[in-house]
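Here the complex is missing a single protein chain, while all its other protein chains stay put.
Chain lettering (A, B and C) follows the sequence in which the chains are written, and residue indices restart at 1 in each chain.
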Amino acid sequence: MSELRIAVVGAGQMGADHINRITERIVGARVSVVVEPDVARGAAAAALAPGAVALTNFADALKRDDIDAVLVATPGQFHETVLLPALAAGLPILCEKPLTQDPVSSLRVLEAEQATGKQLIQVGFMRRFDREYAQLRALIESDRTGALLALHCAHRNPTTGEGYTDSMMITDSVVHEIDVVRFLTDSPIVSVEVKRPKRNSLAPSWLQDPILVLLETESGILADVEMNVNVQFGYQVRTEAVFEKGIAEIGRTAGLTLWQDGQYGGAEHTTFKTRFADAYDAQIQRWVTATKKGEIDGPSAWDGYLVAAACEAGVRAQETGERVEVEYVPRPAFYSHELVTSVTV
Amino acid sequence: MSELRIAVVGAGQMGADHINRITERIVGARVSVVVEPDVARGAAAAALAPGAVALTNFADALKRDDIDAVLVATPGQFHETVLLPALAAGLPILCEKPLTQDPVSSLRVLEAEQATGKQLIQVGFMRRFDREYAQLRALIESDRTGALLALHCAHRNPTTGEGYTDSMMITDSVVHEIDVVRFLTDSPIVSVEVKRPKRNSLAPSWLQDPILVLLETESGILADVEMNVNVQFGYQVRTEAVFEKGIAEIGRTAGLTLWQDGQYGGAEHTTFKTRFADAYDAQIQRWVTATKKGEIDGPSAWDGYLVAAACEAGVRAQETGERVEVEYVPRPAFYSHELVTSVTV
Amino acid sequence: MSELRIAVVGAGQMGADHINRITERIVGARVSVVVEPDVARGAAAAALAPGAVALTNFADALKRDDIDAVLVATPGQFHETVLLPALAAGLPILCEKPLTQDPVSSLRVLEAEQATGKQLIQVGFMRRFDREYAQLRALIESDRTGALLALHCAHRNPTTGEGYTDSMMITDSVVHEIDVVRFLTDSPIVSVEVKRPKRNSLAPSWLQDPILVLLETESGILADVEMNVNVQFGYQVRTEAVFEKGIAEIGRTAGLTLWQDGQYGGAEHTTFKTRFADAYDAQIQRWVTATKKGEIDGPSAWDGYLVAAACEAGVRAQETGERVEVEYVPRPAFYSHELVTSVTV
Partner (left out) sequence: MSELRIAVVGAGQMGADHINRITERIVGARVSVVVEPDVARGAAAAALAPGAVALTNFADALKRDDIDAVLVATPGQFHETVLLPALAAGLPILCEKPLTQDPVSSLRVLEAEQATGKQLIQVGFMRRFDREYAQLRALIESDRTGALLALHCAHRNPTTGEGYTDSMMITDSVVHEIDVVRFLTDSPIVSVEVKRPKRNSLAPSWLQDPILVLLETESGILADVEMNVNVQFGYQVRTEAVFEKGIAEIGRTAGLTLWQDGQYGGAEHTTFKTRFADAYDAQIQRWVTATKKGEIDGPSAWDGYLVAAACEAGVRAQETGERVEVEYVPRPAFYSHELVTSVTV
């Protein structure tokens, strides 16, 4: 296969980004089809990729013979309706997070994937491809600083828009920490609890923002997550890992330092697009390379299901103020080949 | 009064440090008397201060006419037995933290102080005199970054000795955060909850170490405290403050940076004595200066009582795993003059 | 043109790196031909690029019809013998630094390029594509901190091999600063002087290492360059820029910070390959993209000539200990379109 021909489904902000990425920076792949119900948006997105055609529904795309793989970038509530026919067509899939928005539908996707006889789905938890997360994961595996005991996570966004609700603090935002905490600890999350710091008066009136989320892993590690989506000052994702004999920290900004007007300083990120630019590129490049070999190289549908289950518990924890235990179905043998440890950047 | 003549009661590690400090670095004061039941230790400590005499009990000290003030550095369980006669004698007192080990005895001390008609007691929460805590406090007061919403605190010690117990994680260690969170927020702590990360296998077998302590203030600010007393790598006290429009951090080490063997780096503290050396000096110098003016200049006995009450709740929270509300008696008018805001370094 | 077909001439370390880069990470280009006199090395290098053929001389390559552009990665003394026939064939060229090893031969290359009627040569000064250098350049252009007055540069390599001589400290190493100082200041270097700090006893016996090189620009800016090629501890390129109202610094390492054993720290680079990995990628990607549009997008042959002339003066300065003025021919109108300011990353 010379170039992997990708159908990008959904041409919103994330989809358009991926189309641009695949065209400008990803080797060995091109966008052949853009699926987007909004005709104007679909045309504009397809124009980013020379040779790509714009369609308004995914069923039409599946009838074509110029699609080798699918990248799902629709809003989360539509993921299942794209995933099921794509699986039925036997196509490799990169599905933006979340896999689906609840564990029941995620389980349906798992069923469908198992029916194909092959792992076709990779889920877009791009942080696993960030260089610093990979460094931290490698440190944890090295046991150089003793066992990992706790994680302190901060996830800060400048502002949120009109459609952003309380539960989205869990399902859209903490969702990343839910996956990455498991990635770092290699242990599933067994409980979620949500605490309320003082409310930010600059957040939309309907939001309890920030929150402090406590995640416990089966292995006994406690992760606290400051989820804070109207911090105004920038976009920041930081993690401090507490080991038996040391502390490690990732997520500080690099670049030019300036001394001026009695201050020194540098630039902080203001969007996830710059903070995780390299991670997005690495994720897609590795997915393309793996796909050509008939493999996936990143979080699987099973990982997606685990996150969906923990998010469901998280929303309940947020609503009740209680510690909520997460329940999972037993892991099917189909997913016994754990991919998580193979990730290095 | 030319030089303030101080009786130092208790010549253990902390007492000896203070004797040395007063002699070598504090202007306008000298140690006239050392009270220490262990004769050899008392003699050794008195030898640090030219002209000081060693006595074995505090009653004898009170009969002398060369004492202008008292510095209490005995173990906490003996504080009350020194404080009450010192108050009766009308002497200004710097009492090492904690004021006493429980709120009931603290209230007895408050009664006795009120009976003298004058605030004579300053409690040794030296962090209030640390330059970086003072910078953070000033930032909070400035409202430059909007309201304070949350605090993330880490308090890490290299190792603990034989006598260090689970409850001492609260009463000896978190006690500092309990005071300093109130100092920073200017609001009393209304609840305490204790969470358990994975246990450090390098800690003594009887300790659940580390713990994550959640403190809520009356004003709604949530402080999480990682209390971690066998971290091996060093002594570290860090605070990250979350504001509506910004983040501030204190407690990173300064000094020479070295590049060698493929690494860059610098020295971390390994003891509170170096980390808070300047804070201890500033605390005692300011107390001496204030005492000569008939004032105190730092945390009062009332502050000490608030901490004792919150610690009691903290130990209960640690034992039960529950969120425990802290109860306080109403503030006597005697303590209505709030001193906390006057502290600047 | 779908994919730019590149002949890579020279399959040593640098050439092999570029072959790998073009194959794995550069979009819109592939290696069609590898020219390398060492047959085994050529075959090994060609094997990195699916579909590439290995040849032993460049003349044979020029007879083929599957070459759209040439990347010259031979040792510097052979550059001219590749450049002249490539220009004669009208092929776009990315020439690794230096253009040639002396200004006389560089002028011959300029003549040949002018004879083609079009700028075909881009020179591989990859630092111009480094994100932090671009940030510094942008700051200089912004005038936000007043005029630039001076630059302090440090260029440090872990060790040098057997073939590395004193003059190569200028022609192989300082050559980068000679270009980048002009890039940053947008002004040619008018004099070079070389000072001798204490000799590193760990350097090969024949080397005077480190040296301190002073570069003056026509605009009056003074750049000092610590060139230090046996520092043992790592690979480091740092620049401090002195402005009228501020200071800026680039080149500090980012990534995971670790606290352990009484120290904090992180990893320093140990090779230019990691330090400038992104810059090399950006350079080649942008050259490929520009080449397809019939343009260059980076330092020109004229830039290469300026560097060759300054290096010649530098070697003389190194030998004599004197301040040596650099002499340039007048800039041909052909090169009047200054490309340097267009570089942003």
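Observations, loosely collected:
What we mean here is this: a residue touches a chain if its C-beta (ideal position, glycine included) is under 8 Å from a C-beta of that chain, and two chains touch if they have at least 3 such contacts.
Treat the numbers as computed from the prediction; the structure is a model and nothing was measured.
Of the listed residues C:51, C:75, C:90 or C:197, the one in contact with the hidden chain in the full complex is C:197.
In the complete complex, the residue from C:23, C:100, C:236 or C:257 that touches the missing chain is C:236. Touch with the chain omitted from the figure is made, among B:87, B:121, B:139 or B:221, by B:139.
Although one chain is not displayed, chain C still touches it through residues 146-150, 152, 154, 156, 195-202, 210, 212, 214, 219-222, 224, 226, 228, 231-233, 236, 240, 242, 244-247. Think of the hidden chain as still there; on chain B it touches residues 23-27, 131-132, 135-136, 139, 144-145, 245-250, 252-261, 285. Against the chain not displayed here, chain A makes contact via residues 232-234, 236, 253, 259-268, 270.
Note that in this section only the chains that are shown with their structure count from here on.
Two copies of one sequence, chain A and chain B, touch each other mainly through matching residues, since over half of the numbers at the interface are common to both.
If each chain is reduced to the centroid of its CA atoms, chain A and chain C end up 38 Å from each other. Each chain gets a centre from the mean of its Cα atoms; for chain B and chain C, those two points are 58 Å apart. Among the residues of chain B, those touching two or more other chains are numbered 233, 236.
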